[in-house]
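Heads up, one of the protein chains got dropped from this complex, but the rest are sitting where they should.
Up next, chain A:
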C-alpha cells in the first residue's frame, strides 16, 4: 500500500508536490544495475538499500593523454656536504624537451638523455638551501685578544672553547650551557704545578653570555668603529654591550620562583586575577553608562510652542488630557486591585482617600504642575478640586509634621549643604545649566550673536563649565547687564543716525536758503540764516546731553556688579536715560518738522522715521 493511499483513507492533504511529476522523476532515476521489472516492484519509495555495482571504473579520460614518465633511482649529491657522499633516491625522469619528428632521431636522443640523467649526479640538491648557520662574529687574532679582550676571569683557552661551542650549537644557549664542560688544559696544569691551578668551576649561562657578548661586541666594534656602523649593527652592539649578567641572574631566580609556586599561591593569584577582571569590567560598565547619560543630556531642548498653555483654559485642557492619559493607562494595566477599582468609577466618584494615591501615581508620568494647576480658579473640575485640596491638605500636614521633626538649619549650614527654597518648582526635571543657557538665547538671532560676542569679549564661555547655584546667579546678572548695554547701544545708534539725518537736512536747507538769497535780496538771506543756525545748535546741544547720560547709564549697567541687589537701580537709570534721550529728540524733531513743512516734502521720510520712533512724546508736545 502506497503512502498516497493511506493519505486518501485518512483524508490527509496530499503532499506539496503534484503527484504525476514525482512519478516521472522516480522512473527517470532508475539506477543502472537494476532491471525495470524489479524496480517497478519496489514501488514509490525505494528501500534503503544501496545498490552499487562493483565495476572497474577505469582511468579518467584525461589521464590517457598524459605521457608516462618513469621514475628511476637516481644518485644525488648534497651541496651542503663537503665529503661528496652520494645517496640514491627515486626521481621522476626528465622528459626529453623537444618532441622529435623523426623516429630514429628521437630514439637516439632519448637514450642519450637517459644516460645523461642516470650518469650525471644532480648538482643542486633541493634541500641544500636549508643549510643555514647562525651568524657568529669573526674570530679574534692573538693580537686582538691580547689588546682588547683579556679578562681576569676567562683564560684564552676557555674563551676559545666557549666560542667554539657557541658556533657549534648555533647560539642555542640552553644547549651550550648544558654541554659546557671545560677542562683546563692538562699541559697548563703540568707546567704551572706550583702556581694556583683553578679548580674546574661551574660556569653559569649568564657568565657565558656575558663573555660572549663582550667579545662579539668588541669584535663588531673593531670591524667597524661605532661611528661607521649601520643602524642594525649599532643596535646589536648596544644590546650586547648592555647585557647585565646580574640582572639576568635575578630574573631567572624570579622565574624559578614563579615556576615553583605552591598550589595555594596559584589559586590566590587566579582569584586576584578574577577580581581584577571583575573590577575592570565594572569600570567599563560604569563608563558606558555614564556615556549614555551624557548622550541623553545632550539631546536638544524641545522648543514647542507653550503659548496655548498660558491661558487658564489651555491649562485646564492640558490637565484633562493628562488625566485621560493617566486613566487609560490604568485601565490597561489590570494588575493592582486599587487601579482596578479606580478604573471603572468615573472621576467624580473617586473617594477622597484614593486621591493621594492617584496623585502619587500620576506624578510619575504627568508633570507635577497638575496639583498646583488645579488650584487656579475656574479651570479645575469640582472633583479634581476636591482631590487636589485633599492632597494639598495632606501635603501641608505632612510638611508640618516634617518641619516638626526636622531640625532647622542656619543660613550658613544651608549654604554649606546647598539647601534651597523654591517658591514654586517648575515641572519635570530641569538643569541649572539649561536655564543659564536659555538666558544667552535672545529673541532675535542678531541679538543672540551680539550677546555671544559680548560674552566672548569678557572671556566668559557661552556654556558654563561649572554651573553651580552661585555661578548661575552671577551669570544671570551678567547676561542682564549685557542686555541692558546692548539696548543702550541700540538707542545710541538710533540717536546718532537721527543727528546725521538732521544735519543732512540742515545742509540742504542752507543750500536752499542760499539759492533763495541769490534769487531774492542778499539782505534777507543773512537774516534767515542767523535765525536758523541757533535753532540747530540748540538741537545739537540738547541731543548731546541725553546721549551722554544714556551712555553713562549703560556703562553703569555693564560694570560688574558684585553687590547683587543693585540690579534694579541701573536699569531704572538706563530706562530713564533712554526716555530722556527720546524726549529731547522728539522736542527737537517738532520744530524740524515744521521747518520741513515750510521747505517742502523732500524730507518727509526721515521725518516720519523720527516721529515713529517717538510718537508718544510728540503727542504730548502737541498737547
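In this text, a contact is a pair of C-beta atoms (placed from the backbone, for glycine too) under 8 Å apart; a residue touches a chain by one contact, two chains touch by 3 or more; residues count from 1.
Just so it is clear, contacts and distances are computed from a predicted model.
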**Message:** Since a chain is absent, check the UniProt entry for it and pick the matching name: "Autophagy protein 5", "Calcium load-activated calcium channel", "Actin-related protein 4" or "Rab5 GDP/GTP exchange factor".
**Reply:** "Actin-related protein 4"
**Request:** May I ask which residue of A:6, A:128, A:297 or A:409 touches the chain that does not appear here?
**Result:** A:128
**Message:** One chain is left out of this view; which of A:7, A:72 or A:88 touches it in the full complex?
**Reply:** A:88
**Prompt:** Looking at A:7, A:261, A:278 or A:512, which residue reaches the missing chain?
**Reply:** A:261
**Item:** chain A residues touching the omitted chain (full complex)
**Value:** 63, 78, 80-81, 83-90, 125-128, 130-131, 168-169, 172-175, 177-179, 205, 252, 255-256, 258-263, 265-266
